[in-house]
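Before I ask anything, let me first share the structure, which is written out below as structure tokens.
Apart from one protein chain that is not included, each protein chain of the complex appears where it belongs.
Labels run A, B and C following the written order; every chain starts at residue 1.
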Amino acid sequence: MSHDKQAAHTHPTGWTYIKVGVILTLITAIEVWAYYVPALVASPLFNPALLIMSAAKFAIVVMFYMHLKYDHKLFKALFTGPLIVAMGTITALLFLFHQLSIRF
Amino acid sequence: MATIAAPSYASAGDAYAENTGIWSWITTVDHKRIGTLYLWTALFFFLVGGLEAVLIRTQLAQPNMGFVSAETYNQLFTMHGTTMVFLAIMPLSAAFFNFLIPLQIGARDVAFPRLNAFSYWVYLLGGIFITLPILFKVAPNGGWFGYAPLTTNSFSAGPNIDFWVMGLQILGISSLAAAFNFITTIINMRAPGMTLMRMPMFTWMSFVVQFLLILAFPPITIALFFLLMDRFFGTTFYAIAAGADPLLWQHLFWVFGHPEVYILILPAFGLVSEVLPTFSKKPLFGYNVMVYSGIMIGFLGFGVWAHHMFAVGMGAVADSIFSMMTMLIAIPTGVKIFNWIATMWSGEIRFTVAMKFAIALIGMFTIGGISGVMHSSPPADLQQTDTYFIVAHFHYVLFGGSIMGIFAGIYYYYPKMTGRLMSETIGNWHFWLTFIGMNLTFFPMHFSGMLGMPRRIYTYDAGQGWDLFNMMATVGTYILVVATSFFVVNFLRSRTRGAVAGNDPWGGATLEWSIPSPPPEYNFAQIPEVTSRYPLWDLKAPEKTAGIDHSHADAMTITDAHAVPVHEETERHTAKELGIPMPLPTAKPLFTALSLVVMFCGLLFMRNDMFAVAMTLILGGAASMIAGLYSWLTSPLE
Amino acid sequence: MSSHAAAAHDDGHAHHHYTTTGLDNRKIAVWAFIGSECMLFASLISTYLIYKGRSIVGPFPHTEWVNEAGRVFKPILDIPVTSASTFVLLMSSLAMVLALQAVQLKGVPLPADAGWWTRAQRSSKGWLLMTALLGTTFLGFQAYEFTSFVHEGLTIKTNLFGSSFFTLTGFHGAHVTVGVLWLVTLLFIDMKRGLAGPADELNVDIAALYWHFVDVVWIAIFTLVYLIQ
Partner (left out) sequence: MSMLRLRQAAPALLFAAVLLVLTACGETEYPNSTFNRHTDLNTSIDALWDRLLFWGTIVFVVVEAALVFTIIRYRKRPGGPAAKQIHGNAALEITWTAIPAVILVLIAVPTVKTIFETQAPAPAGALRIEVIGHQWWWEFRYPELGITTANEVYVPVGRTASFELKTIDVLHSFWIPQMGGKRDLISNKTNYMWFTPNADLGTSAWNGFCTEYCGSSHANMKFRLFTVQPDEFASWAAHQAKAAVFPGGGPAAAAPATTPVVPAAASAQQPTVLPTEPMGYVFPKEQLPAHVVPRTPIPAGLTFDDALLAGGDPTRGIQAFMLGGCIGCHAIAGNPMAISPIGPNLTHVASRHTIGGGLFPNDGAHLARWIKNAKKMKPGALMNVIGIGEYDPIMKRPMSQGGLTDQQIADVVAYLMALK
């Protein structure tokens, strides 16, 4: 509990949250824009790029809005552990069903 | 061993509860009483599953037997597997989670006592839900891993599979709720000084299991939800005509299924890791490595599931990867086996029944493990898969592993739960008959399997070279029936006639042995300050253990002698007298659980186009569940 | 240490009790729950991706389809609408985190020279309400999306895509619905007696964690389901 208090103090302020919100919006805007540029969609980098962008958004929300960046390390463990297993499972399944292939 | 006269109690905590009537059990939120409920229920289901096995074996005693029909047989083996896995072993482990974890970490209860009660009631009702149909010959008949498309409407129109789908869904809710509860309990309810690396090994293995549970159950929940949608609402997840891929089910199931098998074994590993040191008068050999290997097993367990699917044609690359991942698991498991042997090495081994079961686990599980490694080589497995060789493997690990470990745990902790010891004489009969019976039952299956006998066949023709092995297995099963009957008798009569146990009948090392048997509802009159892994041993013979632990310099010296009172408590106080606030008894969890199951029952009617009934039950159930949750969450706990 | 140390319990009493980590039980449980939810959505998303492009009849997500009757089905996913709803959900997360901050700041005295923004940040009711409204808007978008899909001939029974799409997004929608109800409850309490103090900070914190997670899942869905072809 005392810990929560300190956490509360190290929390970023409203402005940080706003900035984060703006960044999220920008990334989303880029994603959608890219979707409408045939040249980009055609390029082999399209999917990887989109994945990276959404991963970034994912990370930002978790770190700032869910305070994982500032909160107790236990919570980091409780979240990242399962996340890794989940990611691994998705990847393995996609390979097994030939939706992904070694080259790319 | 303590010889002082103390009253005996039907079960944990009774001596202190205001009333001990049935209502007090229905409304209890005491982790010890919930543990007791789990134990009794799970043992009952073990007998049910065993009875199903007995019928299976009788039908297979000889070629072309007509003891049961094909349809009945298919329901029997499906329910046998389902019952043993979900209704017997998992809840038997849960019984120990509930009773033991708070005692071992020096807590007064679990983090969410009422959620705990909820888990139990959901389990009980779910168990009834999935078991009752067998009395009406409409029990699930798709095998315990219910491969699609056989389980879809087109091939299983009857209600059989509906019971299975919803039953497992219900049981999953119970397991998940319990898992969140114990994760929180172990992280956050440890007594001062009880660092993670001082936790008793059973608590550690249970901790790993809780993570396996929260990560393994979602996939099967989804797989079952798809099946439910297919069967009730015409989706196409497993609809061959729509181009569905039956392997989707298999992958989702085994992504759950393999971690599940470690969910079944790790608690047993934990229990023997408590029993072996006590009866060898030695600390566990290589505690840290035991912890890490447990974590390793759990983690690797998520990367091997497709070894159940070597015959489906995944391709050479996938086969190779999963094969090697699977073999890797043999390493941490081997470490455990060898460390257990090393724990007994140069000890003073006392052959109590509990110890015998623990030793038997080492010997028998190893056999199952080795056959497991034989499966893990795909080309060889193609001769083994779906034969009795597999059946032999998993009974050696499940019966020779989980069940042996759980019996060890029951003999070891029965005095703590009831205040009285189980009879060693009857216990020895139980052990030896079980040991002989299980080997006679399951060892021949290695041969019938490699000699070409497929599994899940309700009958086989004469002259196939399997007759002898099947007869042996059946005889072995009858021996197991006798053995189990000895256990049942022992379990029942020791409650009143067993020798009085006292706090610490075995000379245990961990906190649970520092308090009366059965423990008072508040467990610890005073929360202990823990300074080592073996607080009681330090207290009794500090010189023995002092300072030998590499892991913490300070670990083996005890600061506050009052922390763990070893003197027998003569007169006992209620929580009230000590002014310890205890959670209030409440029937709300039961009510909520009931509403939940009513909802599922509603779905059943949906298919017999009794739409009105269905809707009433579903909406009614939902409403009362929300009501139940609301009053539950808004009413004070203590 | 109090005589009933370590007897921590649920239902907000936690704060008066000793806990090993000093953290609250419920917050730990919620994080564990979120971990578990990762696997839940992993299974759903995998299924969607596995079945992607395996449907034998349309309508399809990104490509046109002509049935034997010669009727033309346009690519069914409506990116503009979904982008809008995605934006809405992102903003709801922002509102949520500000709501939490507002509750946490209750104790801190407001400086005399506080500007409108500083004051605005103190309004827990306002932010909670905004979060709930944005969440509802998102659900509105989803309702619109589902109905228009059905009109264009894609139901949960139509093909593998339909089944896996509606189930995945439906599961997410259900999560959002639960979240909205949760927020409304908090708002209700806030209006009745005002949310303040450690216990309430925790209540909001937990709701926020859940809400953000639901948002995070959507971030993944938006890319994997809608944008990637």
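In the analysis below, contacts are C-beta pairs under 8 Å (C-beta built on N, C-alpha and C of every residue); 3 or more make two chains touch, one makes a residue touch a chain.
These figures come from a predicted structure and were not determined experimentally.
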Problem set entry | Chains on display which the left-out chain touches in the complete complex | B
Problem set entry | Candidate in contact with the missing chain, chosen from B:Met344, B:Val397 or B:Ala614 | B:Met344
For this session: Among B:Ile26, B:Ile295 or B:Val312, single out the residue that touches the unshown chain.
Result: B:Val312
For this session: Spell out the interface residues on chain B facing the chain that's missing from view.
Result: 63-64, 69-71, 74, 142-143, 147, 149-150, 155-156, 240, 243-247, 280-283, 285-289, 311-313, 315-316, 319-320, 323-324, 327-328, 330-331, 334-335, 337-339, 341-342, 344-351, 356, 359, 362-363, 366-367, 370-371, 373-374, 377-383, 385-387, 432, 435, 443, 446-447, 450-465, 544-545, 548-551
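Here, only the chains that are shown with their structure count from here on.
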For this session: Could you tell me which pair, A-B or A-C, is linked by more C-beta pairs in contact?
Result: A-C
Exercise. In angstrom, rounded to a whole number, how far apart do the mean CA points of chain A and chain B lie?
Worked result: 37
Problem set entry | Euclidean distance of C-alpha centroids - chain A vs chain C, Å | 15
For this session: For chain B, write out the residues touching at least two other chains, lowest number first.
Result: 187, 214-215, 219, 245, 248, 255
Problem set entry | Junction residues of chain A, two or more chains touched | 74, 81-82, 85-86, 89, 93, 97
Seminar exercise, completed: Interface with chain B, chain A side, in the complex: residues 74, 81-82, 85-86, 88-89, 92-93, 95-97
Problem set entry | Residues of chain C defined as touching chain B within the complex | 1, 3-11, 13, 18-21, 23, 25, 28-29, 32-33, 35-37, 39-40, 42-44, 47, 50-51, 54-57, 156-160, 162-164, 167
Problem set entry | chain B - residues contacting chain C, complex | 106-109, 111-115, 176, 179-181, 183-184, 187-192, 194, 214-219, 221-223, 225-226, 229, 233-237, 242-245, 248, 252, 255, 522, 524, 526-527, 578-583, 633, 636-638
